[in-house]
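All protein chains but one are shown at their positions in the complex.
Up next is subunit A:
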Amino acid sequence: MATVKPKPAAKTERSTWLLTAPALVLLTVAATGPLFIMLIYSFLEPGQYGNVVWKFSTKAWFNVILQRDIFDGTLTWADAHLTILWRSVKLAMTTTVFAVLVGFPTAWFIATRTPRMRLFMLFLITIPFWTNLLIRTFAINQIIRNEGVLNSFLLWIGVIDAPIQIIYSDFAVFLGMTYVYLPLMVLPLYAAIDRFDMRLLEAAYDLYANRWQALRRVVLPIVKPGLIAGSILVFIPALGAYVTPRILGGGRNMMIGNFIDLQFGQGRNWPLGAALSVILLIFVTSMLILYVRFVNRSTDNG
């Protein structure tokens, strides 16, 4: 190798900054920028036909949790907002639980196949990712609607006399959500299970553990980081989801995503939409912080 002249520290640092500059600019403008705009908008007043009026106001934030009665001006909790938020959290949690229940056996099955088979199955799992979310959701719609594939088939073989009402039910929403977000659960779980040393399972059986004990005492604690990563990856987008609940749930129950969408559309209340978005962001960020803490602790002395 050629002799390396020691560069002055300042010069090395300058070139490091210069080389990172494009990435930094992109991150500032494209990631941090919009968040700041959102935060600023939440402190402005709504314009009459959408947009904002550049006048400082905390009304949007006030309206998130409290509402003033139009007639007598008394203050009450904005329980509509809280109901919507709670409904979204509930849907996201249920989706996460469903995704774990379906995703764990799937990931385990894939991780215990031959290497060739594994690649093929992972490929199958990722295929839906390349398809538009709307199209996938309508595909589910086609299958479960009253005149859909499933009902037609059941009618044809004579199991049922009349179509079962699946679409526009809570079950349809959970089914659709689980289907849409399943790959996000399976992939990190697969990665964790793939690293799992199957001899540990033999050791557990050898030491008198039954299947359930081996799963709970040995497998789950070791694949926990993958399980948590998958849960977060499913929970976060599920929290903001509004296409799937609307198409499969019939739009009767508004989700936080729909509600924010509404503020920027017909509601013409951009500051309220911005404030709700910021709240959602804070919620998700604190979840992530909790996750990081949790994982660090469990790898330190679990």
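Couple of notes before you dig in:
In the analysis below, a residue touches a chain if its C-beta (ideal position, glycine included) is under 8 Å from a C-beta of that chain, and two chains touch if they have at least 3 such contacts; residues count from 1.
What we mean here is this: contacts and distances are computed from a predicted model.
The chain absent from the displayed complex carries the UniProt protein name "Spermidine/putrescine import ATP-binding protein PotA", chosen from "TIGR03943 family protein", "Molybdopterin synthase sulfur carrier subunit", "Cytochrome c oxidase subunit 4" or "Spermidine/putrescine import ATP-binding protein PotA". When you scan A:Leu85, A:Ile140 or A:Val218 for touch with the missing chain, the hit is A:Val218.
Of the candidate positions A:Ile40, A:Val102, A:Ile143 or A:Ala209, contact with the hidden chain is made by A:Ala209.
The chain omitted from view is touched by exactly one of A:Lys11, A:Arg116 or A:Arg199, namely A:Arg199.
Residues of subunit A that touch the chain left out of the display are 197, 199-200, 202-210, 213, 217-218, 221-222, 301-302.
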